[in-house]
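Only a single protein chain was left out; the remaining protein chains are all shown in position.
For clarity, chains are labelled A and B in written order, and residue numbers in each chain start from 1.
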Amino acid sequence: MSSIGAQMPYVLTLFLFCLGVYGMLVKRNVIKIIIGMVIAEYAVNLFFVLAAFKFGGRSPIFSTTDKELLAANMVDPLPHALVLTAIVIGLATTALFVAIAMRLYEKYGTFDIAEIRELRG
Amino acid sequence: MVAIYILLVLMIIGAFIALEVKDLLSAVVAVGIVGLALSLLCLILKAPDVAITQFIVEIIALIILIRATLKMDLPLSISNHRVFTGLAALLFAAAVLFVAVFGGAFGNLPAFGAPEMRVAQTYLGDGATKTGAINVVAGILLDYRAYDTLGEATVLFTAVIGVLAVVRRVGRKEADATPGRDNE
Partner (left out) sequence: MSKEHEKGMSLIVKKVTCLTVGLILLYGIYIVLHGHVSPGGGFAGGVIIALSFIHLMLAFGKEAAMKRLSESKASLFEGLGAVSFLAIALLGFTGGYFFKNVAAKGDPGALFSAGIIPLCNIAICLKVGAGLFGVFVALVLLKFDTEKK
């Protein structure tokens, strides 16, 4: 279909997602885990917006003054609507995660999940 | 096109710095850089709705994250290498990149910059006349796909209730609290 060189933005976005997953799996500090989740979420939203782009397109808002400029050349508006929903939901989950992290700090006195696991029992 | 690549590389460098630096406040600032570069990139990719929302939401996420890291009496984050999960993460990344690049996943996507737009042709064609809104994204969000917006409003409501439930202290009366005992 198309060569890898033309799909390079997608490859870079996938690399950003893998960085976020690395942050979630390997790091021991709870704040670094939250940062990894935030980076992975940014990468997924970026992938949708990249998939909607059209070379030489315009943003999907009709113009009232120039009536001939109709839907000829607009970028795809459907992924924009999906990404708007996803961004706000990502904020909600980040806030919930930070609240849980602050409760963990209050109860155990540390952000290090290896120590928290040892303190149990 | 060059601007897209420059901003993508800036995001990757920012993400790497955010994950590896030891001071937590610097890590949060680096996440702010990643979000700002994402918002600029959305502006270049002709998506103004997404750019405005991403910028504003990222400011609130930064405020909440700074609240979590600033006033805690924390040592700097410990350098850590848990060998097994490091290997698992590396294997995951290698497998995903291999399948995507060589297994044909990216080859089967439509080429970057030429989307197929089969459903969007209907939305763009009579979006302005049927919904009456000249902002097609707002018309899609609140008229064609209003169920998704209802679902998102519900998720936001549930998350706010969840935060208030986690933060609230349960069952601790001022009069008969013995020090050191945790009533839950």
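The criterion applied here is as follows: a residue touches a chain if its C-beta (ideal position, glycine included) is under 8 Å from a C-beta of that chain, and two chains touch if they have at least 3 such contacts.
Please read these numbers as outputs of a predicted model, since none were measured by experiment.
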{"item": "Neighbouring displayed chains - absent chain, whole complex", "value": "A, B"}
{"item": "Sole residue of B:10, B:25, B:52 or B:111 that reaches the chain not shown, by the stated touch rule", "value": "B:52"}
{"item": "Residue among B:19, B:34, B:120 or B:163 touching the omitted chain", "value": "B:163"}
{"item": "Option from A:18, A:78 or A:98 whose C-beta touches the chain left out", "value": "A:98"}
{"item": "Contact set of chain B toward the excluded chain (per top definition)", "value": "48-49, 52-53, 56-57, 59-60, 63-64, 67-68, 71-73, 128-129, 131-135, 137-139, 141-143, 146-147, 149-150, 153, 156-157, 160, 163-164, 167-168"}
{"item": "Chain A residues that touch the omitted chain in the full complex", "value": "59, 61-62, 64, 84, 87-88, 91, 95, 98-99, 102, 105-106, 109"}
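Everything that follows uses one rule, which is that only the chains that are shown with their structure count from here on.
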{"item": "Distance from the mean Cα position of chain B to that of chain A, given in whole angstrom", "value": "3"}
{"item": "Touching residues on chain B, where the partner in the complex is chain A", "value": "4-5, 8-9, 11-12, 15-16, 18-19, 24, 27-28, 31, 34-35, 38, 41-42, 45-50, 53-54, 57, 60-61, 64-65, 67-69, 72, 74, 77-78, 80-82, 85-86, 88-90, 92-93, 96-97, 100-101, 106-115, 117, 119-121, 123-125, 127-128, 134-137, 140-141, 145, 148-149, 152, 155-156, 159-160, 162-163, 166-167"}
{"item": "Contact footprint of chain B on chain A as seen in their complex", "value": "1-4, 6-16, 18-23, 25-29, 31-32, 34-36, 38-39, 42, 45-46, 49-55, 57-64, 71, 74-78, 80-85, 87-96, 98-103, 105, 111-112, 114"}
